[in-house]
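Comments concern the structure below.
Selected chains from the complex are presented in situ; the others are not included.
For reference, chains read A and B in written order, and residue numbers begin at 1 within each chain.
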Amino acid sequence: MTAGALPGQLQADPDALPPRIRLMAYGPERLEDREVASVAELDRLPEGLPVAWIDVVGLGDVDVLAALGRRFGIHRLLLEDVTRTHQRPKVEDFPGCVAVLLREPGLEVGGRDRQVSLFFGEGWLLSFRESQGEAFEPVRARIRQAGRLIRSSGADYLAYALIDAVVDRYLPPLEALGERMESLQERILLDPQPDMLAELFETRQTLAAMRRSAWPMRELLNRLIRDPLPGIEDETRIHLRDCYDHAVLVLELLEGHRESCGELMDFYLSSVSHRANEIMKVLTITGAIFIPLTFVAGIYGMNFDPERSPYNMPELRWAYGYPVAIVIMLGIAVGMLIFFRRKGWLR
Amino acid sequence: MTAGALPGQLQADPDALPPRIRLMAYGPERLEDREVASVAELDRLPEGLPVAWIDVVGLGDVDVLAALGRRFGIHRLLLEDVTRTHQRPKVEDFPGCVAVLLREPGLEVGGRDRQVSLFFGEGWLLSFRESQGEAFEPVRARIRQAGRLIRSSGADYLAYALIDAVVDRYLPPLEALGERMESLQERILLDPQPDMLAELFETRQTLAAMRRSAWPMRELLNRLIRDPLPGIEDETRIHLRDCYDHAVLVLELLEGHRESCGELMDFYLSSVSHRANEIMKVLTITGAIFIPLTFVAGIYGMNFDPERSPYNMPELRWAYGYPVAIVIMLGIAVGMLIFFRRKGWLR
């Protein structure tokens, strides 16, 4: 939402798609499913079919939204919420109408989530979506099968089925993130690299975004179950309780993933520290052995003149000078190796 | 607030601006908008205009405040709160008057936030600001357009519109901070430097300050919605609920940014550690290869006298002494390189 946008003023996002309206009206025996060209067609809903589901995909035409709002008696502020597609999930009740705003996560990791708005009353349900998604397909499939519970239930049950479909959409990306983190863990243990860090960071932010849209859904379902909202039957409440359990499961998975993310960060840091030690050990072992040896060799590379004085490097002229020097060097090297083995630095 | 300042005593901040008063009185048909020279002018509000908005910019004259307080029946303690511009946002209700204290964030990052005080009752709204800001302009613009909802609503709706304008002012600096953190992340990944740390630290503190002023607003809006405050109509409460949703969104963004800040700190530390490893690897590889080689060269730089004994460095006089030494050195170097490649240290 832009700061300063005027409340009470419907404004379409310039990038929004033009709306396509589809009507699905059904009862236990009969089913009507067709595209609707203009809102005027909806003035009279099909007779003899207890539930009419008007599904609007694309929010690009403010007039269509306004006409639908007038037709079904939806408060202007709620219509604005439909067009401003960054709303927090919530439920609002008005006389004769319950409004539910949800967010459907993108299926691929890091994908943008989309707002889904549901309005329902006695015998009708109006849904608004930014773009055609997959979430509602299973519900449509169920409606098409005669004899299913949904065919003999009311608009409140349809609302439940759609909400449940949206909640279940959270599971595939969560599973994908879980696998991604497992693979990250293995790769970090093998060889920690900064691009893994960036990947971890991105995963964290995806999880934070999913959490922001998933948390309010729990609260929302709770309200649908507990509050005496009009038009929600007891049987539907039982199903919503089940849906609530799914939402809680989604949140617990989310929180679990978030914790794992934090732990992977620690894991990365620890792995990097461990590798630093490995590197330093090699330098230290090489250095601590050869630097003293080089010094010994340096001593006998000095040019003090043994001719001038018996004190000037008489070793150079000893018969066994060289072998003794070599033995001294070997002694130093072996001593160092024993010291390092004691320290446990040589594996 | 200075410790020991006497409650019940109005004191102007010496740096405060002199007050300028502007009266905007309106009804569905008519609008009056003018500067007011003295409080006495307000003894009789324009007739036939249902809402009078008195906007005071500058808190430098205690007498003006006191006169306004007397005129509209505002408790002395609240007037003090107006002059002490570090109050926590809150709502207080008195008979015939509701007081709302808010904080408007600075638009630029790190900018000082300013206190906005609103008092409203039947047909009037009194606002106090430290200095002329931009926040109220869109509301004024709306009032000037005849036919807008605000023109036919009461002072409670005006209060809502102003609160909503202040809440929406939080979004631009939050967006700026978000972009700043994204750029920080990229720069840290490239080359972590302590000035980024300082920038991160400053960002954290800006967020903490914004949070301190934004949190109470949620609670405040909650009270305005739920409590049976006088003079707030049901229609306005619906709008306030929408405003409450915005405030929650602001808070969620704030919390998300705060978390990202903490993660960037980890990110910085991890990047620094990774670079430390890179640096150390170069030293280790150079050292571990050349230190042993230098030792070998040092050996044959010793001056043991081969004349004196056949044990003293006979290699020096061998025909292939030098080539053999070179081959030994190459062998050591190649061995080390293989070792490092196995460790995965050479890319």
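Just so we're on the same page, a contact is a pair of C-beta atoms (placed from the backbone, for glycine too) under 8 Å apart; a residue touches a chain by one contact, two chains touch by 3 or more.
What you see is a predicted model; the values in this text were computed from it and never measured.
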Whole-assembly copy number, given 2 chains displayed: 5
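Assume only the chains that are shown with their structure count from here on.
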Centre distance in Å when chain A and chain B are each reduced to the mean of their C-alpha atoms: 25
Footprint of chain B on chain A - complex, ascending: 1, 3-8, 75, 77, 81, 86-88, 90, 92, 191-194, 197-198, 201, 204-205, 208-209, 212, 265, 268-269, 272-273, 275-276, 278-280, 282-283, 286-287, 290-291, 293-294, 297-298, 300-303, 313, 315-323, 325
For the chain B and chain A complex, residues of the former touching the latter: 137-138, 142, 148-149, 161, 164-165, 168-169, 171-172, 185, 189, 238-239, 241-242, 245-246, 248-249, 252, 256, 259-260, 263, 266-267, 269-271, 273-274, 276-277, 280-281, 283-284, 287-288, 291-292, 294-295, 298-299, 301-305, 308-309, 311-313, 343-345
